[in-house]
Every structure is written in C-alpha cells, then in structure tokens.
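Yeah, one chain of the complex is gone here, protein chain that is, but the others are all in their spots.
Our next item is chain A:
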Amino acid sequence: MAEDDEDRADALFHALADRTRRDIVRRVLAGEHSVSALAAKYDMSFAAVQKHVAVLEKAGLLSKRRQGREQLASGDVDAVRSVASMLTELEGVWRGRIARIDALIAADHPTQPLPSHPDGPRKD
C-alpha cells in the first residue's frame, strides 16, 4: 500500500516536472483534445507529444479514448487528484516561504534567547 503510494507519487511528480506536460494537463483539464490537436500546439514531433501524453496517462493525470482514427485525451481522470497534486506543489512553496520567515526572525537575536514573558514564567 505505502509502496503503491510512493510509486504513484513518483509518477505524478515526474509527470509534472516537465513544462510541456504541465501545459498539456492544463489544456486537457479544460476539455477533451485530440492528440493531433495537442501536437499542433508544440514545436515538436507528433511522436514526442504522444510520448508526453503517455507519461501523463501513466501518472493518472489524463485518460485517452479512441474515436475513429483519433485518440482523444481528457483530464477527467480524477480532476480532483490533480487539484490535490497542485495544492501539494503550492504547499511546498509555502513551506519554503515559512522557513525563510522563521530564519529572518531568528536572525534578530542570533545569540540571545527570547525576552522573558512580562507576566512571569509560564505555567502551562
């Protein structure tokens, strides 16, 4: 179970660590796109875009279906799960910011302890 979660997280972060793949996710979250329509958006080969789509599919960020000769990709798979992953990315930014605030405040008194509480020692 934990192993599965780790594998899924690896696939998710790997998938989102690429600019083109994040862009594809944004497009397919907004609506279904054919892989050839997606390929037309980027300055790369159809095969390269298809490969990005496959990575995203493996990470569970999009699903594909076939309609005639077209492959259609949509971000419906668990849109919720991708929102969760995005909020997790933001959480990482916030943790960095808070660590910097903490360091900035700590630099006020590099050698002194915090001033004692005016009401005397705390009892709790």
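Going forward, a contact is a pair of C-beta atoms (placed from the backbone, for glycine too) under 8 Å apart; a residue touches a chain by one contact, two chains touch by 3 or more; residues count from 1.
The rule is simple: contacts and distances are computed from a predicted model.
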For the chain that's not shown, choose its UniProt protein name out of "Nitrite reductase (NADH) large subunit", "Spore germination protein KA", "Cytochrome bd-I ubiquinol oxidase subunit CydA" or "SRPBCC domain-containing protein". "SRPBCC domain-containing protein"
Given that one chain is not shown, which residue among A:A11, A:A37, A:L72 or A:M86 touches it? A:M86
Hey, which chain A residues sit against the chain that's not shown? 2, 5-6, 9, 13, 16-17, 19, 22-23, 25-26, 29-30, 79-80, 82-84, 86-102, 104-106, 108, 114, 117, 122, 124
